[in-house]
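Note that one protein chain is taken out, while the other chains of the complex remain in position.
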Amino acid sequence: MCRGFHDECGIVGVYNHPEASNIVYLGLYALQHRGQESAGIVSSDGKRLYSHKDMGLVADIFTGEILKRLPGRSAIGHVRYSTSGESHIRNAQPFVVDYARGSIAIAHNGNLVNARILRDELEAYGSIFQSDMDTEVIMHLIASSRDATLTGRLIHALTRVRGAYSLVIITDSCLIATRDPHGFRPLVLGRLRDGWVVASETCAFDLIEAEYVRQIDAGELLIIDERGLTSHKPFQKATYSPCIFEFIYFARPDSNVFGANVHTVRKNLGRELAREHPVRADVVIPVPDSGVGAAIGYAEEAGIPFDMGLVRNHYIGRTFIEPQDSIRDFGVKIKLNPVRDVIDGKRVVVVDDSIVRGTTSRKIIKMIRNAGAKEVHLRISSPPTIAPCFYGIDTPTRDELIASKKSVEEINRFLTTDTLAYLSLEGLYRAVRQAGTSFCDACFTGRYPVEIPQERGQPQLILFK
Amino acid sequence: MCRGFHDECGIVGVYNHPEASNIVYLGLYALQHRGQESAGIVSSDGKRLYSHKDMGLVADIFTGEILKRLPGRSAIGHVRYSTSGESHIRNAQPFVVDYARGSIAIAHNGNLVNARILRDELEAYGSIFQSDMDTEVIMHLIASSRDATLTGRLIHALTRVRGAYSLVIITDSCLIATRDPHGFRPLVLGRLRDGWVVASETCAFDLIEAEYVRQIDAGELLIIDERGLTSHKPFQKATYSPCIFEFIYFARPDSNVFGANVHTVRKNLGRELAREHPVRADVVIPVPDSGVGAAIGYAEEAGIPFDMGLVRNHYIGRTFIEPQDSIRDFGVKIKLNPVRDVIDGKRVVVVDDSIVRGTTSRKIIKMIRNAGAKEVHLRISSPPTIAPCFYGIDTPTRDELIASKKSVEEINRFLTTDTLAYLSLEGLYRAVRQAGTSFCDACFTGRYPVEIPQERGQPQLILFK
Amino acid sequence: MCRGFHDECGIVGVYNHPEASNIVYLGLYALQHRGQESAGIVSSDGKRLYSHKDMGLVADIFTGEILKRLPGRSAIGHVRYSTSGESHIRNAQPFVVDYARGSIAIAHNGNLVNARILRDELEAYGSIFQSDMDTEVIMHLIASSRDATLTGRLIHALTRVRGAYSLVIITDSCLIATRDPHGFRPLVLGRLRDGWVVASETCAFDLIEAEYVRQIDAGELLIIDERGLTSHKPFQKATYSPCIFEFIYFARPDSNVFGANVHTVRKNLGRELAREHPVRADVVIPVPDSGVGAAIGYAEEAGIPFDMGLVRNHYIGRTFIEPQDSIRDFGVKIKLNPVRDVIDGKRVVVVDDSIVRGTTSRKIIKMIRNAGAKEVHLRISSPPTIAPCFYGIDTPTRDELIASKKSVEEINRFLTTDTLAYLSLEGLYRAVRQAGTSFCDACFTGRYPVEIPQERGQPQLILFK
Partner (left out) sequence: MCRGFHDECGIVGVYNHPEASNIVYLGLYALQHRGQESAGIVSSDGKRLYSHKDMGLVADIFTGEILKRLPGRSAIGHVRYSTSGESHIRNAQPFVVDYARGSIAIAHNGNLVNARILRDELEAYGSIFQSDMDTEVIMHLIASSRDATLTGRLIHALTRVRGAYSLVIITDSCLIATRDPHGFRPLVLGRLRDGWVVASETCAFDLIEAEYVRQIDAGELLIIDERGLTSHKPFQKATYSPCIFEFIYFARPDSNVFGANVHTVRKNLGRELAREHPVRADVVIPVPDSGVGAAIGYAEEAGIPFDMGLVRNHYIGRTFIEPQDSIRDFGVKIKLNPVRDVIDGKRVVVVDDSIVRGTTSRKIIKMIRNAGAKEVHLRISSPPTIAPCFYGIDTPTRDELIASKKSVEEINRFLTTDTLAYLSLEGLYRAVRQAGTSFCDACFTGRYPVEIPQERGQPQLILFK
């Protein structure tokens, strides 16, 4: 994870490529959907590390001139999103430091659940912290290890942390990729000419024309240096628990995640949903973009025409200035607009991936009704979200999750839908079609593979720059 | 048009709303697809005009603080795109000046064909020009008119120009909307509480919750002031020739343009295409986003499953820094990525709206083949583009249009498609389904409703700021 | 002048130098004291004009990259200061346009007194105005002239304007320098290798290592082109009236202006002041920086030690944020601080160049008293300022000039000085030591060489960008 509980991130690493930082930059661009708040790259020329981080989108931060100042044949990168108010350049990654054995930089996707406890302990022993990032805890554990090798120190450090982490690490001599024993967050390995690349999702490989090799295993510590690849599995075994929500919402449809194509899984989710919750209707429309795959699957299975009844405006920018004479449902309208011809006078099945607080869904339903829908049937391609994520997906607290407090029937009334139905947990697992693989489904079941943390205290520093 | 031949624009005007500039800002955001290079708003508080223009996206240019500096109950706005190298803040609109009878600002969508001739004439009589915009010609004609009323001066000015113009004009006392006698570019009128709004497309009305009233007629000069609406039709009648390409590519699918819904027309285009050029295949995929509607129509008519085989990355930013170790088809890859699971081993129908130079299409086809397609059949939802537009759509010169020089069979070979087929002109008209309405189809037929201009000279000023 | 009445400017032109825009940039840097609000350069490569203007300091606006985009062997530049609220990039110079005979750019120092009348007339004949600059009037007059040659058109235009102008003009083939028949504002000619340079002050020549040749004469129109220099004197003779205030305050001490060194004149002013208004005192201190020369002269003549009793903070920046718990005399303190050791227990003669509203002087006197001065004697190295300037120096209206309403004795009481004395008009002329030369001394006498203008109307456009 990154910081607070509610951060989402994407990471990339490149080893042995003449234009390593440029390749990482493109990889981050492909992973931009995993975090739009800040981005950073750290490169290594074999002697030193070079770093540049800033707030904003990858394509706005990195110019040719800046990439030139990030020389070397290896580099790592990070994109990050945080809903916390303290979004700040100090919390941007990769996290880079000097310590006794040299310089090191880490890019981290996932959340630790014992970060606060470890931080208190480290501070008690004299460590000082300059950010709110969990990653800084890992850094301190590495630095305080007495082990003679970096590998040893890393094992020492990671043995102490609990929770979700996919990491890429760079030093002056090697690139390291590692994934926690539960394998919560994805991390894949690819070949790029004579070098290697790791990334959160395979869509990064497609852009840079790397060849997919395999996933980094849960609990694997992979060291890439001049001797090639060395794989370690030093941690205690744990139940493999990849995040099932990557399929439902988070990953890009063209990516392969945990061995399956995201778009294909989403179509399966839609098909299962159609089987479980059929309805007589004239048209199936998705809430774009994340609902498109499931809607196509639902429409196909149900034999109802698929159509694009909602158009998304992609010209995202800074916060919008709303007129005082307030527009109804402004927040939704700025992103989505109905196509009246598709909806008017029709019985409409709307397919979305999930319902969080319910407020946005309610506005979308209203928008569809105003466009003339005769009936609105909402179909959700996952089970009710009843519990927050502590492993790297941005979710509100349990109290804010509508399904943690209301029954499906109550939610149906709240949303003013004619009918509302969620995919069952069984349906979800059928759709993923990976017999024998367990997943982390804590957001739907409240069963956390790793014990949940205490609420963290407020950060004490307010840093503006 | 705006300047050069090859500009695309969107315009908005609001009369009598307490937050006029804020409403125009939202309208421009909804029209952002019509131009992403520069944007501007001019407001009127009944005494003065207030102006702000800059390069960039609407949501980046206008902050709350800037909107506060644009007071008054009326305002107009403009978004603009230009492929010409001389993109420049001096050419941003609305165009605002002082002249003998006060201050006036114009926002212009469309291209004049006799701008160069008029400009030479005006300069010969002592006028000076500070931009390359056709709009400045209109301004000079208004200023040099001896007519006693603004309406009279406007009629005088517009009687002299030839070509495409949809204009919104603001002064300290009124808002004026007008469309050239051929009606090339769209312009619609709406009601917003006690006030009025005009915009290029109805999608702007949806966001600001204005009620659609009607189109501004071709050749209509509509004056909105404290006495209400006054409509004039002072120009010589001409054949109504709305731009058919707005349906095919340019307008937003959720907009109504020239009285029809764009998405519905696109689905019809796809259906006609399927009837004219059927093919045995496993899946129909669009080139997103403009090809989606036609692909849905094609798939439905052909009874072949529709799917999203290409994913679009919407995180547009500045020019991308390409590695020297060049990635194949970089320009396409940065925008599109195939979903291998959808394509691999399949006979694929790819639906796109048009082919311009052919180079991008060729790269897309290659990308689809590399993703494992067994067969690739390209279907274009319009006839071959053989002639440039001189009325406000950005097209290259005739020589650069692949269909102006090659036969469909030759293009098929160039693109390396298994089969290639274009919709016929008859099919196009059937899809639009507006019996009796003529359209400007010059890009497909070379028949220009208004005589084409001579090639314009190079501009003599290079303005960087 | 530039616009409104109250603008100050500096201008430079270079003809036939391989790095013309770079040389102009350095010249503008040397003239930065003449205007810190905006700066601009227009270059010519013999075919086209290239322009860049922006708000801010010369050294901040022009980077190497921007200078590269201003190619060619000729260039002109402009720095500008305006106290008017409507400071704006649209009013930045050089002013550049297209007209019937090509492109032309003008940089203007001075103020026209009949700009409003000419503008009304031009607008009545159909001209449109895009700025508030007097320079735009000149441009329109040039464009509307029927004369066959540029020289002829320029003569035609300048014959119509009244007031102060030193101009440098650039086209694709020549550089033109001209000064109004009264010669209000300075303009000098220099040799730079095989080329020529003109500038407001000679300090610009020193930095770029140009050799001073002569002044541009009052009423001279100097054309520099491939045939060399051609001098015209087409205007009706007028009394030579160079601005005497350039010596007192405005020009840089290291410059030669109207044939004399500014610093030397200022020392003479101080000497005359000492002779006219001696006082028993322990130390003579200047109000830096403009009072330094006169204070040195006063001290020498009076035989009283000179010292720096006030230190100036040169780290100028944006508007300072004053604490609510307001600091006494904040505006002065942010710029000046007394050296207590120099002042404490002493009878102090303070030498300043002029008193405008009196409020700043009052604060400075208070500051000196608080630093322990036993007596404070203020000596002003010019006569009382009783009338505003309409020819290019930024002064407030007559009502705001303290000396227009109060006697010297009343001002002395207002300032709380022990004694206050101004240099006499005779002393001023003795100090300048140019027997036979008349000067414009309107600010001290109210005798305007060119009739004063009517109050101008408010501008109607509020342009933010």
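Order as written gives the chain letters A, B and C; numbering starts at 1 within each chain.
By our rule, a contact is a pair of C-beta atoms (placed from the backbone, for glycine too) under 8 Å apart; a residue touches a chain by one contact, two chains touch by 3 or more.
Treat the numbers as computed from the prediction; the structure is a model and nothing was measured.
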In the full complex, displayed partners of the excluded chain: A, C
Touching the absent chain when the full complex is considered, from C:Val342, C:Ile355 or C:Cys440: C:Val342
Identified contact with the non-displayed chain, of A:Ile117, A:Ala143 or A:Val213: A:Ala143
Of C:Tyr15, C:Tyr29 or C:Phe184, the one touching the omitted chain in the full complex: C:Tyr29
Full-complex contact with the absent chain, from C:Asp120, C:Glu211 or C:Asp254: C:Asp254
Option from A:Val96, A:Leu207 or A:Val348 whose C-beta touches the chain left out: A:Val96
Those residues of subunit A which, in the complete complex, touch the missing chain: 48-54, 66, 69, 89, 96-103, 120, 123-130, 139-140, 143-145, 172, 459-465
For subunit C, the residues touching the chain missing from this view: 17-19, 22-23, 25-26, 29-30, 32-33, 36, 57-60, 62-64, 67, 193, 203, 206-209, 252-254, 261, 263-264, 267, 292-293, 296, 300, 305-308, 311, 313-318, 320-321, 323-325, 327-328, 333-334, 337-342
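By our rule, only the chains that are shown with their structure count from here on.
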Residual chain groupings, excluding subunit B and keeping positions: A | C
Subunit B and subunit C: spacing of chain centres that average the CA atoms, whole Å: 49
Centroid spacing, where centroids are CA-atom means, of subunit A and subunit B in whole angstrom: 36
Chain centre separation in whole Å, for subunit C relative to subunit A (CA means): 60
Residues of subunit C engaged with two or more neighbouring chains: none
